[in-house]
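Excluded from the complex is one protein chain; the other protein chains are retained at their positions.
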Amino acid sequence: MSRFSPFNAVALTFGFAFLYLPIMLLVVYSFNENDLVTVWTGFSFKWYGEMFANRGFRDAAWVTIRVALISSTVATVLGMMAAVTLVRAKVFFGRTLFTGMVYTPLVMPEVITGISLLLFFVNFDINRGMETLIIAHITFTMAFATVVISSRLIDFDMSLEEAARDLGCSRFEAFMRVTLPNIAPAVAAAWFLSLALSLDDVVVSQFVNGPGSTTLPIKVLSSVRLGVSPEINALSATLIGLVTSAVIIATIIQKTRAVRES
Amino acid sequence: MTQQDTLISPAPTTGFSPWAEPDREPLVQFRNVTKRFGSFVAVDNVSLNIYQREFFALLGPSGCGKTTLMRMLAGFETPTSGEIIVDGKNIVDVAPDKRPINMMFQSYALFPHMSVEQNVAFGLHRAGGAAKSEIADRTQRMLKLVQLDAFAKRKPGQLSGGQKQRVALARALARSPKILLLDEPLAALDKKLREQTQFELMNIQEELGLTFLIVTHDQQEAMTVSSRIGVMRAGQLQQIGTPGEVYEYPQTGFVADFIGDTSLFDIEVQGREGDYTLAKWKGADSPVYLRSVDDSPVSEAAKVFSVRPEKVTVSREKPTGEPNVFAGKVVDIAYSGSQSVYHVELAPGVVIKALDTNRLRLVSSTITWNDQVWVSWRARSGVVLGS
Partner (left out) sequence: MMSAVRGLTRRLPILIPFFWLLVFFLTPFFIVLQISFAEFQYGQPPYVPNFRKVEGVGDFFNQLQMMTLYSYEILLSDNLYWKAFLSSLRIAAVATFFALLIGYPLAYAMSRAPRSWQPILLMAVILPFWTSYLIRIYAWKAILQKNGFLNNVLMELSVITEPLTLLSTPFAVYLGIIYTYLPFMVLPVYSSLEKIDPSYNEAARDLGASGLTAFWRVTVPLSLPGVIAGCFLVFIPAMGEWVIPDLLGGSGTLMIGKQLATELFNNNDWPVAAAVAVCMIMVLIVPIVIFQRAQESDQRRRQEEG
C-alpha cells in the first residue's frame, strides 16, 4: 500500500487535529499582546519578556533541571540492572515480587505513589526537599527505563555476549564491551524518557517537595489553578518548542546514524 | 540402544583412526554427562571420546540434545552430573573465557558495532601479553586464511552470509583453540555455497591440525566433513562411528532411517537354509532371505529388516540368481534428474523403495506408474535390527 485510503486519511486528519489543535492554539496565543488570553489584539513578544524576568520561574526551572538530570541518570542505571535481571534470569527467588515492583509504577495512579512516599518520608523523619524529590522521581521513572531497555534486550542476540565470553571476556567485560554498545540507543532513549517524565512530573512532586524545592510544574499548577494567564501561555509555548526541537533533533540524529550504518 | 545382530565387518578405515588405538589418550572425554532443564532431560548419560585432530560430528534432529552437549563443552551450560575432561583436566567448573576452546556460533554472533578486523582481533586482545603488532599480524593472517583480507574495515552488516561465516571462523580460530566448536555453521548458507564451504572447512582443519566438533542436523554435511559421527536422539547417543559405519551398519532403526533413505520391514525369523536365514514378512508369501557378512546365523531376536534404495534393483523382467526376488506394482516415482526412486507396492500397505540412476535419458525409461515390476536385492545388502 503506497497511498492513503480515504478512510485512513480522514481518521488521521481527525486524530491528529484533536491531538494538535489545542497545543497549537496555545502557542499562537502566546504571541497575543492582550492581557485577556483569548482575545487576539496583536502580535507581541511581551509575555516572553515577562516570563524570563520572573524570578520564581527561573528558580523553579533550575530545581527542575537538577532533579531531572540526577534522577534520570540514576533511574537509567537502575533500570538497566533491572532489565538485565528480568530478561536474563528466568527463575530466582522473589521474581514475581520483583516483576511486580518494576512494572506497577507504570500504571499506578500517581496520587498513590505520591502519598505513599510522602507518608514514608514523614514516618521516618526525613526532611522533604531536593533529596526526597530525587528519590521519588527515580522510583517512578525507573519503571519506564526498565521497560524501554528490556524491550531492546529481549531482541538482543545472547550469543553475542556468549561469543565475547568464548573469546576471553569476563561477564562484566562482555557486558561492557559487547552488550552495552549494542543496546546504547535504548539506554539513551530510556534516559531521555526518564528525563522528560521527571521534568514534567507534577503529581508526585506536589506530594514530596519541600520548602525551597518547588519545581516548575508545581509552580505552573498553582498559577493555572487561579486561571488562564498569558505568562503561562508563553512558558508553555517555550517548553513545547524546546521539547519539539529536542525530539526532532534526536530523531534526525538517529536517522542519519541508521543511514550511515546501512 | 539395541545391538545389531549382523556382525560388523571391519569398517573401511582411512589411515587416520586414533579411536581404534587402545593406548591413545582422548583429547575430550564426556563421562556419563547428564543435563536436565527442570524435568526435561536434554542430555541423558552421554559418554564420548574425541581424539586430537578429529573432525567429529554430532548429528541428530532438532531438540535431540546435540547443541546442549556442545554448549557444555564451551562452558555455557553446566552438566547436572558427569565430568567433561579436556586434556586430562575436568573443566566443568572452568568459566567459558578460561577454556582452551572456541566456538563458531550458529548466528555467527559477529559484534555488529565492530569492523571485521576488530571482530577477529577481539579474542587476541583478551588473551593478554600480546603486543599490538603481534595482534595485527595474527589478525591479518587469519583474514588471509579465510580470504577476507580485502574486507578488514567493513562492518558485519555489510557482508554476505558466506563472508560472515568466514569472519566467524577466523575469529574463533584466532586464539588457536585446542578444540573448535561449530554450531550448525553452514545452516544459513545456500546449497552450492554450503558444499563448497564444507571442503574449505576440511582443508582448514587439516592445514591447522586442529580438533573440530561440529553440530549439525544435516546428515549429508556430517557424512562429508567428519572423521566420525555421533548420532543423537532424545538426549542419548545412538551410535558412534565413521560415516561408512553409521550408513552401512546402522545399529538402530532410527539411525538407519535418519541417515540416508531406507525401507524398514517387520520380520519374524523362521529358520535357516544353507548360509541364509529365512524370515516371514508382510511383503510376500515367500520369506525374505537374510545373510550376515560373515555367514553367521541371524539371531532370532531380529525384529526389523532395513534395505537401502540403492541396494534394490527394479526391472520389468524377472531377474535370476538372487533369492530375494519379489513382484510388485509401481505406485510412485520420485524423479530427481540424476536418479529416480521407485516406490513399489509388494503387498497392500507394504512399499519398498528402489533407486535407479538415470544413465539413459528419461524418454527411454520404460517403467512407469502402475507397471508390474520385479524388485530384487542381495541377501547381504540388508541390515537386521533388534527393534
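Order as written gives the chain letters A and B; numbering starts at 1 within each chain.
Keep this in mind: a contact is a pair of C-beta atoms (placed from the backbone, for glycine too) under 8 Å apart; a residue touches a chain by one contact, two chains touch by 3 or more.
Keep in mind the model is a prediction, meaning the values are calculated, not measured.
The chain not displayed here makes contact, within the full complex, with A. Set against the missing chain, the residues A:53, A:119, A:176 or A:253 yield one that touches it, A:119. Among A:87, A:133, A:169 or A:190, only A:87 touches the chain left out of the display.
Residue positions on subunit A in contact with the hidden chain: 1-5, 7-9, 11-12, 14-16, 18-20, 22-23, 25-26, 29, 36-39, 78-79, 81-82, 84-85, 87, 89, 92, 94, 97-112, 115-120, 122-123, 135-136, 138-139, 142, 146, 150, 154-155, 171, 196, 199-200, 202-203, 207, 217, 220-221, 224-225, 228, 232-233, 236, 239-240, 243-244, 246-247, 251, in rising order.
Following the convention adopted for this analysis, only the chains that are shown with their structure count from here on.
Distance between subunit A and subunit B, defined via averaged C-alpha coordinates, is recorded as 55 Å.
Subunit B contributes residues 74-76, 95-97, 101-103, 105-107, 109-113, 122-123, 126-127, 155, 157, 171-172, 175 to its touches with subunit A in the complex. Residue ranges on subunit A touching subunit B, taken from their complex, read 157, 159-160, 162-170, 173, 178, 181-182, 261-262.
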